[in-house]
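As you look at this complex, bear in mind that one protein chain is not there, while each of the others sits in place.
Think of it as A and B in the order they're written, each chain with its own count starting at 1.
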Amino acid sequence: MTLSERQRASLVRTAIVVALFGLWELLSRTGAVNPRLLPPASDALATLFELLGRPKMRADLMVTASEVAVAFLLAVPVGAAIGLLIAESRYWGEVLRPLVFFLFSIPKSIFLPMFILAFGIGFAQKVGFGFFSTVFIVAMSTAAAVESVKPDHVTVARSFGATRSQIVSRIYLPSMMPVLLEALRIAMIFNFTGVILAEMYASRDGIGHAISTWGENFQMRQLFAGVILVALIAILFNEAVRWAERRCEHWRT
Amino acid sequence: MRTLANVTELRTTPAIRLEGVGQIYGAAGDTVVAVEDVSFDVEPGKFVVLVGPSGCGKSSLLMMMAGLRHPSGGRILVEGKPIDEPDPDRVGVVFQEASLFPWLTAEQNVEFPLSLKRTLPKTERLARARERLDLVGLAGFEARYPHELSGGMKQRVSIARGLAQDPPVLLMDEPFAALDEQTRMTMGDELLRIWAETKKTVVFVTHSLTEAVYLADEVMVMSARPGRIIDRIKVDLPRPRTYEMLGGEIFGRLRDRIWRQIRTAA
Partner (left out) sequence: MSLTPKQTRWLILALVVVLWEGLPRAGLIAPLFLPPLTQTLAAGFGDIHSYASHLLVTLGEVAVSLVFACGGGILVGAILGSIPKVGRLLLPLFSSLYAVPLVILYPVFTAWFGIGSESKIAFASIYGFFPTMLGTAAGIATIDPQYLVAARSMGANLPQRILRVVVPAAIPTVLSSFRIGGALVIVGVVVSEMLISSAGIGYLITSYRTVLDTPRVFAAILLVLILAIAFDGLVQLIERRTSAWRQSGRSPVIPGKAPRGSASAAAAP
C-alpha cells in the first residue's frame, strides 16, 4: 500500500515535469513568449543531442569533469582530516570549530578573483576554487559524522574485546555512513557549483565557459541545451547518492 | 541457614569476587567518591541483583566487573583471575536499552562478538548466532534489522549477544528499564528460563524493587554516594518464580525491607 502510494507520487512528479516542458513548448510555439528568447523545449533538446556529438563539447565536458574530480579528491581528505581533528581532539575542536564554521558560512564566490590573481585562469584555478568551495563543508560534516557515533556502541564493542582498529572499522565507519553519504552529496553540489562558476567567470574551456559564451552571443538554443545538460548531470548524481542514503537511513537510529 | 550457606561458599571458587573495590572520579582536589570499599562474592550459578538510589554507583560497579573501567582501589576477580580489561570469554554484558548496532541484522549482531576474534569459521559463527537467537525465542527473526524489532525483541537479541561466547558470567545493566510493564514482566520470566537453561552467574542492576525480588537469589542494596553495600538480602522464594508470588506475604516483606533500606540510604 505504501509502496504503491510512493509509486503514484513519483508518477505525479514525472507528470509535473513533463507538463512544465509541455508548457514551455506551448508558450514558445504559439508565440506567447518570443521564441527568440525562449526557444521551444523540443528545439533545445534536439540541440543538446547535436551538441553532445561535437568533439569540442565533449572536450569541454571532460575538462569540467576532471576539474570537479581533482578538486573533490583533494578537498575530501583534507576536509575530513580537519573534521576528525575537530571531533576527536577537545582542544583543537574548541580552537578550530568556530573558525571553520565562520569560513563555512561566509560567501566563497567573492574570493574568485583572488584565485585568478594567484593561479591565472586555467585548470589549477578551477581546482583551487572548487577545493576552497568544498573543504569547509567536508570538515563540518565529518565532525558531525564522528559525533553521530553513539558512545554506547563503542562501549558494547569494547566489552566484547574489540581492538582500536576494529572499533574504527566496525563501529565508527558504519555509524558515520549515513551522515557521510549526505556530506558527500552536499560537498559535491558545492564543488560542482564552484567549478561551474569559476568557468563562467573567466576561462577558456569547460561547460561553464560554453554556457556563458552562448549567453553573451544570444545563442538561446545552445544556452538552454547547456542548462538542461548541467541540471541533468547535477540531478542524476544527487539522486544516485540519495538512493544510497535511503538504503542506510535506518542505521541512524 | 546462614551458617550452612557460608560452609558451602568456602568450598567453591566464587564466580566473582570483589575485594575492597573503590572508584574515585575527578582530578586531585576535586574528587567524587562514587564507590567505596565494596567486597562480596558471587557463587557460580547465582542470580544476584544490585539495587540502590540513582547515582549510587551500581552501574559503575558493573562496568568495573566487565573490565570496562578500572577500580581506583581494591581488586576484582572473575573465575578466580583478575579482570583488567574486557574478556568476553569470561564475562558477557547486556546494556541499558537496546544497544544493538542498527546497521547489522539480529543474526549479525549476535555474531559480532564472535567475529572480533576469528577463531571460528564464518558458517560456524552464524550457526552459533542462530542457536543463541533460538535460545532467546527469536528463531525466524535472524534477518531482521533492529528497527524492525519491538523493544522486547531487541533486548532478547542483546541477551543472545551477551551469551554469544558462552561466558560463565552475564552482567546486565538495567536491561529492561526502557520496556513497558507487561513486556518487562515477560522478559523477566524469559530471562529466568534462559538462566535456568544455561546455568550462568548473573549480576543484574535495576531500579525496580519488584523486578529485583522477583528475579534474585540475593539482592544487594547500595547506598547513595559514596556507593557501599549496606544490606544483602537472601530471597528464599522457591523457583520457578510465578506471578502469584508477587502478591504473597514473603514477597511483600522482602520488598518492604529493601525499600526501607534505600529510603534511609538515599
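Rule of thumb we're sticking to: a residue touches a chain if its C-beta (ideal position, glycine included) is under 8 Å from a C-beta of that chain, and two chains touch if they have at least 3 such contacts.
Small disclaimer: the values here were computed from a predicted structure and weren't measured.
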item	value
Visible chains that the absent chain touches, using the contact criterion stated earlier	A
Among A:30, A:109 or A:163, residue touching the chain not depicted	A:109
Contact set of chain A toward the excluded chain (per top definition)	9, 12-13, 16-17, 37, 87, 90-99, 101-102, 105-107, 109-114, 116-118, 147-148, 151, 185, 189, 192-193, 196-197, 200-201, 208, 211-212, 214-216, 218, 220, 223-224, 226-227, 230-231, 234-235, 237-239
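The rule is short, and it goes like this: only the chains that are shown with their structure count from here on.
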item	value
Chain centre separation (chain A, chain B; CA means) in Å	49
Partner chain B, residues of chain A touching it in the complex	150, 152-153, 155-163, 166, 170-171, 174-175, 177, 248, 250-253
Interfacial residue positions of chain B with respect to chain A in the complex	66-68, 85-88, 91, 93, 95-97, 99, 101-104, 112-113, 116-117, 145-147, 165
